[in-house]
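Here the complex is missing a single protein chain, while all its other protein chains stay put.
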Amino acid sequence: MHDIVDLEGRGIPGVFVASREFVEAAATQAAALGFPDVARVFVDHPIQDRTDEEIEALADNAVDAVLDALRAD
Amino acid sequence: MTEASLSPLEPRGLLPDGLVAVVKADCPTCALVRPVLEGLGAHLVSEDDDAGLERSYHLGVDTVPTLLRVDGGVEQARTVGWSREQWEALTGVAGLGGDLPPSRPGCGSRTQDPGIADELVARFEGARLQSRRVELSAYEDDAEAMFERGWTDGLPVVPPTEARVLRMLAGTTRAPDELVTVVPPDLVACTVEKVAINAVMAGCKPEFLPVVLAALEAACTDEFNAHGVLATTMPVGPQLIVNGPIRRAIGMNSGVNVLGQGNRANSTIGRALQLTIRNVGGGRPGGVDRATQGNPGKVGLCFAEDEEGSPFEPLHVSRGFAPDASTVTLFAGEGPRGVVDQLSREPESLAGSLAGCLRAVQHPKLARRYDAVIVLGPEHGHVFRDAGWDRARLLAALEERLQLPRDEMLQGAGGIAEGMPPDRMGDVTAKFRPGGIIVVHAGGGAGLFSTIIAGWANGTTGSHPVTREITP
Partner (left out) sequence: MKVLDPTAERAPATRERAARPASLEGRTIALLDISKARGNVFLDRMEELLRARGLAVERYAKPTFTKPAPIDLRHEISTKCDLVIEALAD
């Protein structure tokens, strides 16, 4: 998340993608960085033991939310 | 033991009449006297709950148990620790604590615990502060956090915690919510509290705050024109000259390296003004501040006059203030430039050197539009003192030597395009407007040097020096 915060500071809109395990940790870290509203998208957990097809499906399901986070409302 | 004697008191309300005892759980003496207190029917204030701790803080208790006798809601007497003799005298009851030793010392009050004192100040007095609180997380380095929020001038600042700001506010009798002035460029109403926050960040001590407040008031006058001084492409910034008893009181430097680094008051007071204009007024380099090159003094430049060794009356006296008044004079100045004259023993000769260096203020071929400050070094000051010259005599000598002829000053003269427009030149022109040179005396005792500080434009759209009295 530090990278996104740094790049946002350079004027590069960013979003990070994490598994749902990270929802709380992300909120805490965002607040800690003084950037509670940092853009983030969550995908289903787990990741590690999934097949390639399953992980690709996660990307298919997340891409719209990810692009929305990079566009103006 | 009744419930009433155990219920916490309103922290700031009147004390109940009778006996009040401030205790804490982790205190053997408090435990020892508990039966005695019960027998006396004393109201107990326990430091282990928040209301009790606050009450203890406001009562100024530093040892527990503290036993108070109250009448009419007001404390009449108190004693600390256990002493049969003192308790009997205070309460008027004989035969207290039959099986107790004659006396036993108390323990430290929780209000004195390390780390707690500041927290309590902030907790109980913090309501007086109205500024937004900004929470820095435990993961943020506090020094980095100041930089990341854009609150600094490129150098580190002291994080303005509530405790530090409250301590700073103790340096003035003015209330935190009192309006000081309206600060350009954003024209923000600035309170004493906001100045105090920036003064903490600058590294000021509380006793410096009145100087910062007076300087801000002076800077934001129409006469000084802080907005113009900020927005110009010229290299000037506000510079502060301090006079009067406050110089010694707060330990300012008027001697060796007076314009340089090393003295906390000199270094931080000017910086507090700069940070306030930056943070409250919104005036930042690259924003409203468009200085092409600027000068190092823009981080803050503040010094005290050496009045005691001066050949002349103090600067503030020359500007109409009482000698025992403390004042700050604001001047819109560039980087200081040195004047070397190690041979002049006569005042006319030294005046000639100063005039020669003054000729080049802004440009040798420009006149009247710019003021200047001469910081007269003490060894140069001796030349005038020994000759019995006063300030007026020096200024007259300079004026005489700075009558500049048309054929040298005109645009194009000497193959130099810059210069005076023909319609604004008589046969001669004075380099400076009347009153355009300020002379102040400061510096170390050794060295035949003085300093010239060139000013910004004067005139209706420019800046004029402003002197303001410093009040507590």
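Letters A and B mark the chains in the order given here, with residues in each chain numbered from 1 onward.
Assume a residue touches a chain if its C-beta (ideal position, glycine included) is under 8 Å from a C-beta of that chain, and two chains touch if they have at least 3 such contacts.
These figures come from a predicted structure and were not determined experimentally.
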Completion exercise
Among listed residues B:Glu162, B:Glu217, B:Asp289 or B:Asp341, the absent chain is touched only by B:Glu162
Practice task
Quickly run down the residues of subunit B that touch the omitted chain.
Solution key: 122, 129, 131-136, 142, 151, 159-162, 165, 186, 188, 190, 193-194, 197-198, 201, 275, 279-282
Problem - On subunit A, residues whose C-beta touches the chain left out of the figure - result: 2-19, 21-22, 33-39, 43, 45-48, 50, 52, 55-56, 58-60, 62-63, 66-67, 70-73
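Here is the rule we use: only the chains that are shown with their structure count from here on.
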Practice task
Indicate the whole-number Å distance between the mean C-alpha point of subunit A and the mean C-alpha point of subunit B.
Solution key: 47
Fill in the blank from the handout: subunit A residues touching subunit B in their complex are 29, 31-34
Exercise for the section: Mind listing the subunit B positions that touch subunit A in their complex? Expected result: 136-140, 145, 148-149
